[in-house]
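Of the protein chains in this complex, all but one are displayed in their positions.
Presenting subunit A:
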Amino acid sequence: MYEKMVGLCQVDQQLYKAQRMGLISFYMTSYGEEATHFGSAAALHEKDMVYAQYREPGVLLWRGFSLDQMVDQCFNNRHDLAHGRQMPVHYGSPEHYFQFISSPLATQMPQAPGYAHGLKQAGSDNCVIVYFGDGAAQEGDAHAAMNFAATLKCPVIFFCRNNGYAISTPVEENYKGDGLAQRALGYGMEGYRVDGNDVLAVYNVTKKARELVVDEGAPVLIEAMTYRLGSHSTSDDQTGYQDMSEVKDWRERYFPRDRLRGYLQSQGLWDQEKEDELVSVTNETIRSAIKRARAEKKPSLEHMFTDVYDVPPLRLRRQKEEVQAMVAKYPEHFPTASHE
């Protein structure tokens, strides 16, 4: 778990830099929230369906998605599972039971009870987990999804990463009540609040929640208190609205990676030498992944037209022919040499 956590921290650093260098168009880091990913993911079964918001790549890494695959997705090359259709960090992997990320906030939430209903109908003992942030939690969809799941008894773990900020909006300006956990009572479900930066606590609460959800077929809400150490994404600058001394304080006192490392060291399971080696090997893996991903060919233009429907309609086939002719005629405006 620690190795994967380090992997996430390092890939975040390198891909953020890649965006700043103009190699990719966009990126979102998860600094400070790594425990919410790995703690919860480790407590789930591998076929529990994951609906994420966009700041949970650690869940995907835990399940076996590789750093290379993450890099390929961000670079939109031919290995990208979504064939260059999705923007960076909008991962998904059916093989890992992880739904594709969609940008509009909280829109993943109404789908979770539906999927869970399907699992129940099939007599499955798997459940659904849906992640969302403190900002997304204020959307109407969030409320309605929780009410629905509770009223119609759908086995869903609602997992809120309360990281203190929704882009620039601090929680004090986002809601008046006392966070998310107690809203569970209003919906008629159990609610838990946990130290989101203690990976073992997150693991324990998710494990317990999962047992409840699967035994009763009813939803549970977990609110993981954490802190967003980085900016929302590469499109904003946290120094413009976040108190950097507050950021420094959380970084020094509550950083999940440091806490886990400290625990491992105290158990005699880790030391500085192992740390240095891991960081070095991980960085090298990521550097090579980026180098390779950059050089890979981009997805074929053809993929712009596939999967809109199962069978492409006539109009779309005609449009594809028109576009292919245009691209062939003006290669200086539509460079496709780097595409498959």
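To be clear about the criterion, a contact is a pair of C-beta atoms (placed from the backbone, for glycine too) under 8 Å apart; a residue touches a chain by one contact, two chains touch by 3 or more; residues count from 1.
What we mean here is this: contacts and distances are computed from a predicted model.
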Omitted chain (choose from "Non-structural maintenance of chromosomes element 3 homolog", "Syntaxin-16", "Small ribosomal subunit protein uS7m" or "Pyruvate dehydrogenase E1 component subunit beta, mitochondrial") - UniProt protein name: "Pyruvate dehydrogenase E1 component subunit beta, mitochondrial"
Touching the absent chain when the full complex is considered, from A:H37, A:H83 or A:R257: A:H83
Option touching the unshown chain, where A:G92, A:G135, A:G164 or A:G196 are the choices: A:G92
Touch list for subunit A against the chain that is not drawn: 49, 81-83, 85-86, 90, 92, 94, 99-100, 102, 104, 107, 109-119, 121-122, 128, 140-141, 144-145, 147-148, 151-152, 154, 306-310, 313-316
